[in-house]
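One protein chain is absent from this view; the other protein chains keep their places.
In this document, chain identifiers A, B and C correspond to the written order of the chains, with residue numbering beginning at 1 in each.
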Amino acid sequence: MAENLASGATGLHAWLLVTSALFSVGVYGLLTRRNAVGILLSLELCLNAAAVQFVVFNAVRAPARVDGAVMALFVVAVAAAEVVVAMAIFVLLYSRRRTVDVTDLTGDGPGHAGGAP
Amino acid sequence: MGWASAMVVLPLATAFAVLAVPAARAAWIRWVALAGTGAHLVVSGLATAAYWQAASPDADFARTATAGKLYLVERHAWFPSLGIEYLVGVDGVSMAMVLLTSLVIFCGVLASWQVRDRAKEFFALLLLLVTGVFGVFVSFDLFLFFVFYEIAVLPMYLLIGIWGTGRKEMAAMKLTLMLMVGSALILVGFLALWWAAGGRTFDLTQLARFHYDPALQHWVFPVVFLGFGVLGALYPFHTWSPDGHASAPTAVSMLHAGVLMKLGGYGALRIGVYLLPEGARDWGLFFMALTTINILYGAFGAIRQTDLKYFTAYSSVSHCGFVLFGVASLNLLGAKGAVLQMVSHGVMTALFFALIGMVYGRTHTRMIPELGGLARTMPWLATCFYIGGMASLGLPGLSGFVAEAHVFLGGFFGNPFAPVAWTRALTVVATLSVVVTAVYVLRGLGAAFQGPVRDPEHLRLGDATLTERLSTGLLVAALVVAGVLPGLLIDLVEPPLFAVVNRLHALPGGP
Amino acid sequence: MPTLALPELLVLATALVVLVADLFVGQVGRRQLLPVALVGVCAALGALLAVVPDSGELLGGRFAVDPLGWWFKLALLGAAAGVLALAQPAWQGDGRAGPTLANRGEFLAVLLFNLAGMLVVPSARDAVTFYLALETATMPLFLLVAWRRNAAGAEAALKYLVVGALASAMLLYGLAWLYGVTGTLDLTAMAGRLPATPAAYLGLGLVVGGLGFKLTLAPLHFWAPQVYAGAPLPVAAWLGTASKGAAVAAVVLVLYRVAGPHAQGWTLAVALLAALTMTIGNLGAVVQTNVLRLLAFSAVSQAGYLLVGLCGATRDGAAAVTYYLLVYVVTNLGAFAAAAVVHHHTGSQDLAAFRGLSRRHPLLALAMMLALFGLAGIPPLGGFTGKFFLFAVAAQADLHGLVAVAAVNSTVSLYYYLRIVRQMYIEPDDSAAPATPTGLLPGLALVTATAGGIALGVVPWFYETVRAAAAGWP
Partner (left out) sequence: MTCDHSAIVQHAWVIPALPLLSFALVGLVLRPLNARLAGAVAAAAVALSAALGWWLAFDYLQFAPPAEPLPTLIPWQVEWLRFQDGLRIDAGTLLDPASVLLVVVVTTVSALVHVYSLAYMKGEPGYGRYFAVLNLFTFSMLGLVLAPNLVQMFVCWELVGASSFFLIGFWYDRPAAVAASKKAFVVTRFADLGLLLAILLLGQAAFDVRTQLGASAGDSQALDFAFLGRADVLAALAHQAPVLGGMTALTLGCLLLFVGGAGKSAMFPLHIWLPDAMEGPTPVSALIHAATMVVAGVYLVARAFPLLAAADGVLTVVLAVGTFTALFAAAIGCTQDDLKRVLAFSTLSQLGYMMLALGTCGGGDPAGRSAALFHLFTHAFFKALLFLGAGAVLHAAHTGDVWHLGGLRRKMPLTHALFLLATLAIAGIWPLSGFFSKDEVLAAALHGGHPLVFAVGLGVAGLTAFYMARVYLLVFWGEPRREASAHVHEAPLTMVLPMGALAVLAAVAGFVPVSRWVALPGTAEHAGIDWLVAGPATAAALAGFGAAGWLYGGDLGRSDAAVARLGRLYGALRHKFWIDELYLWVARKVMFRLVAAPIAWFDRMVVDGTMHGVGLLTRLCGAGVQAAQTGQAQAYAAWALAGGLAVVGLLWAAGRAG
């Protein structure tokens, strides 16, 4: 892979490093942040990493077309929608549980095999 | 609709007829069931006649047949893209099994004359079950075979669970799951056979023309044999049967021990040995040894039982061991003995369970120590019990002897691919069961029916009613006829078995 | 020409109609919105059957219909109709379970938007459409799950969201890599250019992983039990049928259209995933005492079975998967419909709620039993034939071990399905619950599902047609 990417513009590797780092950071945050909002932010990082990568690849692999960039736009849109939905749920949760710390939510845990919620 | 289809359609139609009986007329239910099964008995007889008419023109078809020939065949494409067909027909073996089944179900309906609780569901499920059994015996497309096979197994869960006694839920679940695991193995084998043969057909007779790679046969045969073995109560996969039979209602025990367990031997012979001769060659001796354990183990196990149903269940384990032993000995005598034993044990054990049900209905106990001296108040039941017992210990003149003699001779003449000394040794060990069987039969029956009457209450009990006399009488008559005129059955079942055996003998290293 | 997308358009239109009507009609009128939505879905269904050709393209090939996709859409619309029908009691909210949907029109709108997105998935031919369709098919579900607005629902929704977010991130990132190594977003074109390089594997693997979340493949299944149990029952049914259908469509699209040429490479992976998923699902279900959790785990195991059909990427495989999806949707709808009726009347999700059902309501119990047997794969029901064809695919790939695992697994599944049957038929009826009126629409759904389950099992036409439809596939 490396070589057939290298055939494109130099610096691609740098860009890929950036996006990969971005994505990894996002994933890390998504798995470790205890506050739901923090998780949401981490998610945004992941999505943006992907978006950036689309743009980069577009520029390198198919500079004639813009489809990668278009994809990036849609990603942004989707991300926005995701935020809306997530926030709605957070609010609901807070009003019911007075917390948005995901580690406090141990429904489904041991002993929850039965019983109606 | 041809004869073979009628075998399946008739009981199914009867089941729906039972369901259609208006609730106000609950008494009609069992009459409808009786009429349906009675009609089936007649139709089976006619079908046998038709089969003879069709089969007799093939001059000397028995010995020269290299591929089993079907009669009264009906063939319709079903799922053509996978080569699945609706293919039903009969040959001698399936005809015999069909006759057995229709007899047992008829007597079973008679024996469950007293069922009142949710009678409609009971008879409907019973008839659905027997539909599956008939289907297995007449279908020669592996897919169809499997469909009927599972239809025959599953209603058992509800029949035992709802109308059973004792630890019925556990027994029903154990029985269903163990048999289903068996059928899972069978499915694996079927698909492997289908694909190895090109994935174009499930037709048994066509698959039989295909020569499977020995390596494939080497692993498929044990899988299929074990799969069927579970239903055939092959040691050590027999443990569903004592609990299952003990908790099942009378008619279900009759049908299950009498007919359903035969599907195991039938499939092992029909599909295992017939399609996979080389696999059979590789594994024959192993399974002979295993079934030898079956035979003695079941017999010894029966000695210590105090519950009449467990007693009979263990003796069934022993007797079904004879079936699989005959199959595994891979020669004509053994195969014939296996089929004869299927019929013989089917009738015998159906009789046993019918009688146990009748005794239980009167004394409300099946524990041998609580019984005793019943012969005084129930001479008819006692007589039938003793006739059945004599059949099960292989008394000549009753069906058991003919079958066991075949099986023993088959084992003694030996699996053609195994050192004869070994097969003989196994056979000698197996023959010990003749004595052990005598011991437990006489012990059990003696304790239950002879000696002084233990419980004075039992002195007020009556003998068999008319329906009970009819059902038990029919079964006893079948035992006697099969024992006195074995030729009838042998002529019927021999030809297809030549087809099986000829394939074995065609192998390199065969006789 | 838009007839190709007519079903999707009709669904969207219905969604808008419901949404707008909700503003004007009163509380009483709202009760009639569900039938309206149902009519709309049925119209879409009719359109699909009547006017949609079984192949064609729109938007420069970004939206296409192929014979197999047509069947997927059929399954999705059928699922939608069924779910709406079985939602009626919950919608009326006059049972012991209370007004779980609180007959608010948005519910229907959101559901229908979601459906529209799902309908597009099998037609997507480029990454953009594909991604958007998938998100549309996923995001509304978060809302629907929380619809009861109680703590349990909210908690379930949040977990669903967290896992789902990661999954969609994986999906998108994977798509980015695929785009990178092929230089195109056109899925069909990708297939040709997809190299056998680690980057390609990374992309493909992440995409499959992302989809695995929707399909509840182990180990991406953990969210399922709590979500099924926390969501309103109709939503659980929706998750168990339509959502899964869309996921299957997406997986088929990716593995067959995009990665078809590399089938050798991913067959093993798929086989292992299938074995793991069905085993985990079944084992998990064995110990459940909550019907919905049980059905959730059973859904997990069913996903495993579906995956079996993908082994080897053959035409038979595509046909078997599609066919089993139909069977699964129909059968599962039957089970959920019965569960919905019982839940509505008892307000309990516990297995014991089914106690003695066979005496209170024989036909309902019968339908439930047939549905469960269908899920367990008992002949002559569709569940059996469907599984049989799936296993046949595995056998064709000489994966006899997988066949064995799957067959034994279906025995395990039989165990827990029989636990429900036992409650309905064997346990005495000591509950004071009155005879259970089923209600018109759920009754209709039950009858249709049961009849369908049997028909799929014995009538060869369906499978043969599906297989013919799969002609174009590898």
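As a working rule, a residue touches a chain if its C-beta (ideal position, glycine included) is under 8 Å from a C-beta of that chain, and two chains touch if they have at least 3 such contacts.
Here the structure is a predicted model, which means the values were calculated and not measured.
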item: Chains still shown that are in contact with the chain withheld from the display; value: A, B, C
item: Among C:Tyr201, C:Trp238 or C:Tyr305, residue touching the chain not depicted; value: C:Tyr201
item: Of C:Gly210, C:Gly356, C:Pro379 or C:Gly457, the residue in touch with the unshown chain; value: C:Gly210
item: Candidate in contact with the missing chain, chosen from B:Val43, B:Val73 or B:Ile490; value: B:Ile490
item: Residue among B:Ala20, B:Val428 or B:Ala506 that touches the chain left out of view; value: B:Val428
item: Chain not shown, touching residues in subunit C; value: 158-159, 162-163, 165-167, 170, 196, 198, 201-202, 204-206, 208-210, 212-213, 217-220, 222-223, 225-226, 262, 264-269, 272-273, 280, 283-288, 297, 412, 415
item: Chain not shown, touching residues in subunit A; value: 27, 30-32, 39, 102-103, 105-110, 112-113
item: Contacts of subunit B with the absent chain, listed as residue ranges; value: 174, 177-178, 235-236, 238-240, 243, 297, 300-301, 303-305, 332-333, 373, 375-376, 390, 393, 395-397, 401-402, 405-406, 408-409, 412-413, 427-428, 431-432, 434-435, 438-439, 442-443, 446, 449-453, 486-487, 490
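Rule of thumb we're sticking to: only the chains that are shown with their structure count from here on.
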item: Contact distance in steps, from subunit B to subunit C; value: 1
item: Innermost chain, where centres are averages of C-alpha coordinates; value: C
item: Distance between chain centroids, defined by C-alpha means - subunit B, subunit C (Å); value: 42
item: Subunit A-subunit B separation of Cα centroids, rounded to whole Å; value: 63
item: Centre distance in Å when subunit A and subunit C are each reduced to the mean of their C-alpha atoms; value: 25
item: Two or more partner chains touched - positions in subunit A; value: none
item: Multi-chain contact residues (two or more partners), subunit B; value: none
item: Contacting residues of subunit C [partner subunit A, same complex]; value: 126-128, 131-132, 135, 139-140, 142-143, 146, 149-159, 161-162, 165-166, 168-169, 172-173, 175-177, 179-181, 183-185, 195, 197-200, 225-226, 229-230, 287-290, 293, 347-350
item: Of all residues in subunit A, those that touch subunit C in their complex; value: 1, 4-5, 19, 23, 26-27, 30-31, 36, 39-40, 43, 46-47, 49-50, 53-54, 57-58, 61-62, 67-68, 70-71, 74-75, 78, 81-82, 85-86, 88-90, 92-93, 96-97, 102, 105, 107-108, 112-117
item: For the subunit B and subunit C complex, residues of the former touching the latter; value: 77-82, 143, 146-148, 150-151, 154, 157-158, 161-162, 168-169, 172-173, 176-177, 180-181, 184-185, 187-188, 191-192, 194-195, 199
